[in-house]
Structures are given as C-alpha cells and as structure tokens.
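Written below as structure tokens is the structure these notes are about.
Omission of a single protein chain aside, the complex is shown with its protein chains in their original locations.
All chains are identified by letter, namely A, B and C, in their written order; residue positions are counted from 1 within each chain.
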Amino acid sequence: MIHTISNIRVRYAETDRMDVVYHSNYLIWFETARILMLDQIGIPYLDIEARGLLLPVLTASAAYKRPARFDDRLEVHLYMRDKPRARFRFEYEVKRERELLATGTTTHGFMDKDGKGLRPPKDFLDKIETAWVHDITAIV
Amino acid sequence: MIHTISNIRVRYAETDRMDVVYHSNYLIWFETARILMLDQIGIPYLDIEARGLLLPVLTASAAYKRPARFDDRLEVHLYMRDKPRARFRFEYEVKRERELLATGTTTHGFMDKDGKGLRPPKDFLDKIETAWVHDITAIV
Amino acid sequence: MIHTISNIRVRYAETDRMDVVYHSNYLIWFETARILMLDQIGIPYLDIEARGLLLPVLTASAAYKRPARFDDRLEVHLYMRDKPRARFRFEYEVKRERELLATGTTTHGFMDKDGKGLRPPKDFLDKIETAWVHDITAIV
Partner (left out) sequence: MIHTISNIRVRYAETDRMDVVYHSNYLIWFETARILMLDQIGIPYLDIEARGLLLPVLTASAAYKRPARFDDRLEVHLYMRDKPRARFRFEYEVKRERELLATGTTTHGFMDKDGKGLRPPKDFLDKIETAWVHDITAIV
C-alpha cells in the first residue's frame, strides 16, 4: 500500500450558502492529493503529460459524512491499496483532526492524446513497486 | 419515474488543460438538473430552505465515458426512479446529442439547520406522487 | 456600439457562506456574455481558436454594488462601445430586473499560440463593422 497525507486549508470560495464546503470541491482536493502521491512516487504529473500521456478520471465517488467548513485545516489521506494494472484506483479520506468528514474513490486509466487507452509505462510500475513498501507522509 | 432534461452550454471556465471539461464540474451540472426537477415538481429549492430545511448531498458518483468540450451543448437527463422515503436518489446522464458522455448518481437526505436528519415533509411526498405519472421535459 | 444581453440563473455552487455569489464568479459570467456577443457578431470563439488565435484576458475589473443570490435570474449586459484596434474592450452590467448589482470591464488582445501579440484579423473587424449598427439582444 502507498499512503500519503496532504493538507488543505478550506478557502472561502469553496464554501456555499449552506455554510459548508460545496461538495464538488472534494474532487479537486482528491486530485491535489493524487498529484502529491505521484510526486512522492517519482512520477510527477507534469512528466506524465510531457511524455504525451494523460491519466484522466474514469470514475469518481464521494460520501459526505460531516461538513467541512471555512478555514478548516483538513488532512486528505490517499491510499493506493492495489498495485495498478490497466487501471489506477485511489481511495480517499478527508479528516479534521480525528473526525472523518468524507471518503471517496477514483479510478484512472492511461490514454494517449487521441484518447486511446494504454497500459501504464513499465518505469511507472517499477517506481510504484519501489514505493510500495513505504508509508509516505507528505504535505502540500 | 420522474425525468427532466436540462440544457448546459459548456463554459470556458469549466475546461482544463487537457482540453476537456474538468471532472468535478459534472457535479455542479447535476445540481442544476436537480434544482430544475424540484422546480417542476413544485418544491423549489428556495422554498425548501425557506422552511428551515436543507437537502445536502450524502453521496455522489460519476462515470466519465467521453469528454465534454468547450462550447458543447449538452443535455443532462435526470431520473428519479424510486419514490423517496428517507432518502432521495437521483440518476444522471450527460449527453451530447445521442452520445452518452457520463452517468452519475447522488443521494440526499433532509436535515434541519442543526444537521439533524428529518423525513421528507408530507406535502413534498404528495407533490412527488402527483408528478410521478408525468415525464417532464424542461429546459434551463 | 454593440450590446448583448445574456441570462444567468445563479447556481448553488456560485454562492458562498456569506449567502451571496462569490465575487470571482462574475468574471465567469462576463466571459459567457463575451462568447455570446462574439457568436452574434459572427466570430464564434471556437472559430477563433480553430484559426490558431487566442483572445486572452489582459485586464479585468468589477465593482460589486448589491449582492446576487442563489437562484436569482440575472441579465448580463455587455457593451462594446469602441471599435477595437489592437485591443478589445468590453463593459458589463449585471442586473436583477431594474437593479444594478455589479459593473465590470475587461480588455483583450489577440495572440498566437506562442503568446505573440497580433492585430485582429481583418474579417473580424469587418464583421464588427457590420454588427455595429445593430443593438442585438440575445439569450444564452
């Protein structure tokens, strides 16, 4: 398993008139967490795209348990629990201290610029293999 | 079943550097569709909140099949297939003409301002009952 | 002068915890209005980009007089008061019925994909010349 933690401070713009974080913003935080994990594994997202590859979101889900609010300091825990084959699957937990606010999942697949599905490059899989044993804690 | 269709024209701001609609924006379109359906049923969202009720998103999911792009004219089909009891469940399809771009679901529950879960008000359920037989097509 | 009107219905996602529209969203509405005006003039933004041209925002300003709120039906009035030379300048008024909520301006210049500034293509200027006499009212 690979596990990273990223820190989010809730922006005013992310709230809505219910005085909570508008629910679609969690997907943006999930992405921030993914980009951090990819950095930590050694495959920065910019490098992926520089090689002509894309890693689009195929599915996304979230379950909202308790609301996040303006100025909250949150942790986004990201877990890669299965070594990727064709697909990458990520699991998320959004926490405010010990309190679990939301969970989520996303799945992704590699594509070229024409939208053709591709298997993950071997060097990416190797780097994931290397990172697998580490439980990385990182901050963005 | 209740079915409504809302029209979306993709905004420049909704795209990302992959030249597609950024995936979290679909959740915003889903909400636009819900608000339209509630209008059509006769329970405008403003009225819900004016009665001290909230209808937050409990879960959301989306599956992205083909990308939406800048300036696309899209239809968001919204289906309420089960009469709500404690929970409201909505299903979504985003289409560009005949092409299915994405599907999604959301679930919702009524709460008061203190976050206490509530059953849907009887007059809401009555209005849904009335709307059930109609297949409404509406445009926003 | 060229004048167009576009209609906006305020999305829940556009509000913030102050129960008003978050201020940066007006810039997005301004763009929606520009794209509509360009459509009406006969130079759709997609065509501009298909010719390898970009029309980025060089400056933007807004003055917020009264708050817009969730579900408001707004009109964005867009005025091109000066025939463009190197720069395009647009002026905006956001209204809720007779009430003026906000004003704004943006300026723009043509660029190629490498960021090199360009004069507006002659056929664009010709189309603006043709549109100049008309006071167009359009709805998006």
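Quick note on the criterion: contacts are C-beta pairs under 8 Å (C-beta built on N, C-alpha and C of every residue); 3 or more make two chains touch, one makes a residue touch a chain.
Quick caveat, the model's predicted, so the values are computed rather than measured.
Touch with the chain omitted from the figure is made, among A:Arg11, A:Lys65 or A:Arg81, by A:Arg11.
The chain that is not drawn here is touched, among residues B:Tyr45, B:Phe70, B:Phe88 or B:Phe124, by B:Phe70. Across the interface with the omitted chain, subunit C contributes residues 18, 20, 23-25, 27-28, 54, 56-64, 67, 115. Although one chain is not displayed, its contacts with subunit A can still be listed: residues 9, 11-13, 28, 31-32, 35, 44-46, 70-71, 140. Across the interface with the omitted chain, subunit B contributes residues 12-13, 15-17, 19-20, 22, 24, 69-70.
Methods note: only the chains that are shown with their structure count from here on.
Farthest chain from subunit A, judged by C-alpha centroids: C. Our note on geometry: subunit A versus subunit B, Cα centroid distance of 25 Å, whole angstroms.
Centre to centre, using the average C-alpha position, subunit A and subunit C are separated by 35 Å. Shown for subunit B are the residues that touch two or more other chains, namely 28.
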